[in-house]
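Supplied in structure tokens, the structure appears directly below.
Of the protein chains in this complex, all but one are displayed in their positions.
First chain written, first letter: the chains are A, B and C, and each begins at residue 1.
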Amino acid sequence: MIIVLKPGISKQQESSVLAEIRKRGYRPHVMRGVARIVIGAIGDELTHASLETLVTEFPAAVESVMPVQKRYKLVSREAHPVSSTVTIRGHVIGGKKLQVMAGPCSVESEKQLLTTAVAVKAAGATILRGGAFKPRTSPYEFQGLGEKGLKLLAKARRETGLAVITELLSENHTDLVAEYTDIIQIGARNAQNFQLLSAAAKTGKPVLLKRGLSMKIEEWLLAGEYILANENPNLMFCERGIRTFETYTRNTLDLSAIPIIKKESHCPIVIDPSQGAGRADLVAAMCKGAVAMGADALLIEVHPNPAEAWSDGAQQLSLELFATLMDELRPFIQAAGRE
Amino acid sequence: MIIVLKPGISKQQESSVLAEIRKRGYRPHVMRGVARIVIGAIGDELTHASLETLVTEFPAAVESVMPVQKRYKLVSREAHPVSSTVTIRGHVIGGKKLQVMAGPCSVESEKQLLTTAVAVKAAGATILRGGAFKPRTSPYEFQGLGEKGLKLLAKARRETGLAVITELLSENHTDLVAEYTDIIQIGARNAQNFQLLSAAAKTGKPVLLKRGLSMKIEEWLLAGEYILANENPNLMFCERGIRTFETYTRNTLDLSAIPIIKKESHCPIVIDPSQGAGRADLVAAMCKGAVAMGADALLIEVHPNPAEAWSDGAQQLSLELFATLMDELRPFIQAAGRE
Amino acid sequence: MIIVLKPGISKQQESSVLAEIRKRGYRPHVMRGVARIVIGAIGDELTHASLETLVTEFPAAVESVMPVQKRYKLVSREAHPVSSTVTIRGHVIGGKKLQVMAGPCSVESEKQLLTTAVAVKAAGATILRGGAFKPRTSPYEFQGLGEKGLKLLAKARRETGLAVITELLSENHTDLVAEYTDIIQIGARNAQNFQLLSAAAKTGKPVLLKRGLSMKIEEWLLAGEYILANENPNLMFCERGIRTFETYTRNTLDLSAIPIIKKESHCPIVIDPSQGAGRADLVAAMCKGAVAMGADALLIEVHPNPAEAWSDGAQQLSLELFATLMDELRPFIQAAGRE
Partner (left out) sequence: MIIVLKPGISKQQESSVLAEIRKRGYRPHVMRGVARIVIGAIGDELTHASLETLVTEFPAAVESVMPVQKRYKLVSREAHPVSSTVTIRGHVIGGKKLQVMAGPCSVESEKQLLTTAVAVKAAGATILRGGAFKPRTSPYEFQGLGEKGLKLLAKARRETGLAVITELLSENHTDLVAEYTDIIQIGARNAQNFQLLSAAAKTGKPVLLKRGLSMKIEEWLLAGEYILANENPNLMFCERGIRTFETYTRNTLDLSAIPIIKKESHCPIVIDPSQGAGRADLVAAMCKGAVAMGADALLIEVHPNPAEAWSDGAQQLSLELFATLMDELRPFIQAAGRE
């Protein structure tokens, strides 16, 4: 910790602060600067009592306290310099091949899901997405088919060989969802639901962690830490747009998250342009940008008939548009040195 | 729904859009304006299929689609013009008396909690706050005493007569927490954890719903709708700061939420200036503003020794500062026509 | 400056960083911590070359660089512990009396302005506001009466004795505006137009500096520094709402700016609830909060007929509502120990 003192304080005030720092188990190191005295408090910030309260305890003497250590460990590239990969039914995420996860926002019926599954597989996707439990802003909106939806996902997997990803919404559904899915998705609204994160981790299934609606990168990494700290190494981060003042799009897709996560963490990074923009007409451009910037996978909403979707129709691609997009992505995948 | 068409579209394009609107069960009403054709689609937006997909289905013809109805019902003042109140052990929230909820961020020990309880009661608080289960950004931080903390809260209630509020973090703790607490608090990170909201509502206990870190007022009202729709009328909204670009404070306390919630909803509004600012030195000014603007209650973090708090020490008031604050608030409570 | 090194770097890497710090004129002070080495670089940050580039120059060795000194000087309370006041035609802003500045968004006609001036004076205002040059988001909107508007303000001052505040939009208007006004207002969109700030300062007239639409407190204080550094001591800060994700209000009025500016600076703080909310129905509550939290003055938009206003009609109070508001504020002014 670095403690910055106010200018012009007395010798006695300085001594009181130093005594308090020692009392909390740190070794103070005083630097007399031009304008201010700065104290380096030496000791492990993760195990000692915080010094951040000095600002309120010594308001006349302490100007600010700055932590020095990073708070995340297991997810950090520092701890694990080599990029890690997650393998799902033989498909490697984080490796040379760009993976595409595609499917409807919500599972609605056998026909809707199977039609989509067959089409996205033909276009090159390897993982099928589909919500069985849906978090809805209003209690009056469609909340998902529940277990029936999970069974349809399993059926689509049997018939197409695609792997499956679906969202876990409630600790109470953990075993049920883990029984059917290959990847557990944690949604943006639950990104700091730490109980749910721990429950998901304990299933041993790979976890895709979406960024919260206004989550700082550091908080996102720390939320990921809950997965690895529960002894599940198969974590993927997924950027899906952050909340800003802009109203043209539902969210602002923060593609800079790709190089930042690559720099700070060893875990794969997935981009969800459908949620990120909330508009189907922006998805193709977003995907191209994501691929060029080094995303390991894409998560795209596709529906055989977006007009009749039971949720988020405005952001789902039709089967035809998805196939076109996959074609258009090829040169960018190649340019990025991927397959 | 209002559908705005693009300028210069053909008669045939117009007909296709009209046909689609009818197909979804709305009655279209065409208005030919100066620059554009606008269609009013008459029908209940809450029960019919959405028309928002028209933008992507008819990209050459449809410019925008605007909903007309408000999405929240039971929490709205429209549905319930008289302000509602929540009564807890005889203390009325939303009535003439300003209620003060005070206590430590986390329950740490019997001595810490009882000392605080006695002091805040003496200063005028009627409800004791204290976290037994703590949501922590990092898995390496203190996560709360759990059931032991709940028992200490119950003991403090027996000894002081104060009512008790504590946070519910997990569906799995619902019965346990409901057994001990008088008010269930839903924290900012779980404000859109709809499963948890429903579980809390079903206990029948009054629920205090904090605003999410970047929640729009409309989303907050809709989250509250989950409580009332589960037949629990005892809902309180609690503003605790929103996330902005400012870094001087941890969050930006949005006091305009007070008149807005009063206008849009009949439920009481509580202000949490401790989380809102994240700095003890700003709490007093925030409380004065909140009282003047019509808050029904305040939720304040108080600790016998903030320097040694196990969580969020920088934002907790000492017992002395809390007593001083309560004195300073009196003229503002009076000016606001409260007791 | 504090330089945090990465864990596990070599002795040679450390030496290179130290050499570079010395080369730029700082004296390095090494602290060997538990997890990392931290270097305190002693020297005046305001006159020496920055060390922030070390992060990119020594990417394998340097993790982060943190400045220690505050960048603002003349506006800081540190430099000037006693609160300063600004006196305009005998009215003291920042003293015991709460001052109210009121008037129309735009000056439209002699009748409109004089009617308003007489009414706001009768209700207790001491300063008349009115825009003669208007910054408009669209080039097709009313841009203000220009010099004719300034002349009408001067006439209203002669007839009522009210002081006058109006906005300066262009360096080219500086002399003209200074000739007519008592206070120069710098609008939110020009809050970092440093040329305009310097030009305004040099007129010697008191300056009211609005906070930019997404300005951090530190940037606002630094913008104020441009006034004092140009030898004009008569600076007032004016909070008028910041941009957030919320769409219910036009902006989010950040009332926490009041205690923060009071803490960090000696200059008076003014609150503009009309721009802040963009809705007349929220103005009264905002004013009460501002007074309770210690604002030195209020800046309120008032129009004899808001429905016919040439700009921002939705946020202007009628003469009757303004008079009612002034009555309602009295107990809060008293509670705050003001007159």
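As a convention for this text, a residue touches a chain if its C-beta (ideal position, glycine included) is under 8 Å from a C-beta of that chain, and two chains touch if they have at least 3 such contacts.
Computed from a prediction, not measured in an experiment: that's the story for all the values here.
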Quick one: jot down which shown chains the absent chain touches. A, B, C
Which of these touches the unseen chain: A:14, A:147 or A:254? A:254
Among A:21, A:51, A:102 or A:277, contact with the omitted chain is made only by A:277
If the hidden chain were put back, which residues of chain B would touch it? 2, 4, 6-7, 29, 31-36, 38, 40, 42-45, 66, 68-69, 78, 214, 243-245, 247
Could you list which residues of chain C touch the chain missing from the display? 20, 46, 49-50, 52-57, 59, 71-73, 135-140, 169-172, 189-190, 192-196, 212-214, 219, 222-223, 225-226, 229, 243, 279-281, 306-309, 313-314
Using the touch rule from the top, list residues of chain A that touch the missing partner. 214, 216-218, 242, 244-249, 252-256, 258-260, 263, 276-277, 281-282, 285-286, 288-294, 331-332, 334-336
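One rule holds in what follows: only the chains that are shown with their structure count from here on.
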Max Cα-centre separation from chain B goes to chain C
For the pair chain A and chain B, the C-alpha centroid-to-centroid distance in angstrom is 25
Chain B and chain C have mean C-alpha positions lying a whole-number Å distance apart equal to 30
Per the C-alpha means, the centres of chain A and chain C lie apart by a whole-Å value of 37
Scan chain A for residues touching two or more other chains and write them down. 214, 243
